[in-house]
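The complex is shown incomplete by one protein chain, all other protein chains being positioned as in the whole.
This part shows subunit A:
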């Protein structure tokens, strides 16, 4: 798991990370491993907006990866906002449409900052969820810009945005990716399903020098999800054995 975390740039001081999921892929394993890495940091806090997977899912996966999320929740170093849970209520629908959830996140960041927490991570599990409930792409791009501004405003803050179905929301994905300093794309293998490989990760790290953005590095890695870990494989490592 440590290899995955370092390969994806989660250990580096990156402020705005995007996780792009193409059709028929699930990048939830990246979020689970990221949560594990951030919880191990001293004086850290996480705000998770669960739109795609439930909090229970992350708790269960956390146990398998070797961390206990319920303990962090009781310590109040982990806060989950679950729009998926309350989506049927009309008030929640309105709050999603009017970006109220963003204000909630901002308030929680302020609280952590006032309590002297040094590393705050805001994880939004699937921005494309808000498209279902009437949010326009322009509205979501504006929110992403606001979140990016917050990372400049608060020193220890980093934002991780997951965008689902990027093949179908390319305009949204490209605009958000422009704001990021690290983007991870999760793709399926075009040749089909395999036992040893589940898909591929394209990790693109971007650096900014005096306002000029350039690609620092771009790597493609294959991944295989195990029960308690995620194995990374370099393309070409697997060969035909006779």
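Here is the rule we use: contacts are C-beta pairs under 8 Å (C-beta built on N, C-alpha and C of every residue); 3 or more make two chains touch, one makes a residue touch a chain; residues count from 1.
Here is the rule we go by: contacts and distances are computed from a predicted model.
A.B. asks: For the chain that's not shown, choose its UniProt protein name out of "Multifunctional methyltransferase subunit TRM112-like protein", "Probable cytosolic iron-sulfur protein assembly protein 1", "Nucleoporin Nup43" or "Elongator complex protein 4".
C.D. replies: For the chain not displayed, UniProt's protein name is "Elongator complex protein 4".
A.B. asks: Among A:2, A:71, A:138 or A:208, which one touches the chain that has been omitted from the display?
C.D. replies: From the options A:2, A:71, A:138 or A:208, the contact with the absent chain belongs to A:71.
A.B. asks: Could you tell which one of A:10, A:29, A:78 or A:101 touches the chain left off the display?
C.D. replies: Candidates A:10, A:29, A:78 or A:101; residue touching the omitted chain: A:29.
A.B. asks: Among the options A:138, A:189 or A:225, which residue touches the chain absent from this view?
C.D. replies: If we include the chain that is not displayed, A:225 is the one touching it.
A.B. asks: What residues on subunit A make contact with the chain left out of this view?
C.D. replies: 23-24, 26, 28-29, 32, 54, 56-57, 60-61, 63-68, 70-71, 84-88, 129, 132-133, 164-165, 167-168, 192-193, 195, 225-227, 230
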